[in-house]
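Not every chain is included here, but those present sit where they belong.
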Amino acid sequence: MLPMSPHEIDNLDTLRLRIREFARVRAWERYHTPKNLVMALSVEAAELLEPFQWLTAEQSQHLSAEQHAAVRHEIADVLIYLTRLADLLNIDLLDAAADKLALNARKYPVEKAHGNALKYSDFSDD
Amino acid sequence: MLPMSPHEIDNLDTLRLRIREFARVRAWERYHTPKNLVMALSVEAAELLEPFQWLTAEQSQHLSAEQHAAVRHEIADVLIYLTRLADLLNIDLLDAAADKLALNARKYPVEKAHGNALKYSDFSDD
């Protein structure tokens, strides 16, 4: 059962159910095939890129209040679509993340990976 | 303080701290500027697109066990980078998602949005 407070979302499972409800009451489920959702997610990830494209690394660490607010919205959009996609594919987000971090720890053991400039790989790459 | 069980991550805050620690012990923080992180996130979002690019909407709803496992890894990668980015920008993910859903509810009231084929907009678009 959903929490009484309409605005409060204190865990990913509540978020998942809220998003389900949001789509259900608008009869939008038919648009939410995994194929469409991964497209929508990529669109939002790129909207997250956009505010940063002409900034220097330094500037990216000192966003104005306006830039920060916009970025916060885009981050939310990515999480919303990710949660919706995971819901439809029966994937538990935290469980998947835990498994991936464990895999990455084996792939990039501290002794080998410490401080190295990584070319085409990164700390969460497959 | 981090949970005793090395593998268990039962909420986003624990995930956030685990990722911080992962990057810290490998001295990878210098690569994690917001600018670099939004790029890494877009790379992972596109790795999530790839398994679906030649599938029909129907096929996208019936992934093989192998395809599903690969998609689960990419979903985890997106969440990991999103959590890291939000951490560095002091953004609470669930809080941001709650605000965005509330904004979307005002933008797409049920009476207006019900069942409509949305062309350039969607249920979480700005």
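Structural remarks
For clarity, chains are labelled A and B in written order, and residue numbers in each chain start from 1.
In this text, contacts are C-beta pairs under 8 Å (C-beta built on N, C-alpha and C of every residue); 3 or more make two chains touch, one makes a residue touch a chain.
Source: prediction; values computed, not measured.
Complete-complex copy count for the single protein sequence, taken from this structure file and not limited to the 2 chains in place, is 4.
As a convention for this text, only the chains that are shown with their structure count from here on.
For the two copies, chain A and chain B, the CA superposition rotation is 180 degrees, given to the nearest 5.
Per-chain Cα centroids separate chain A from chain B by 1 Å. Listing the residues of chain A that touch chain B in their complex gives 6-12, 15, 18-19, 22-23, 25-28, 31, 33-36, 38-42, 44-49, 52, 55-57, 60-61, 63, 68, 71-83, 85-86, 88-89, 91, 93-105, 108, 110, 113-115, 118, 122-126.
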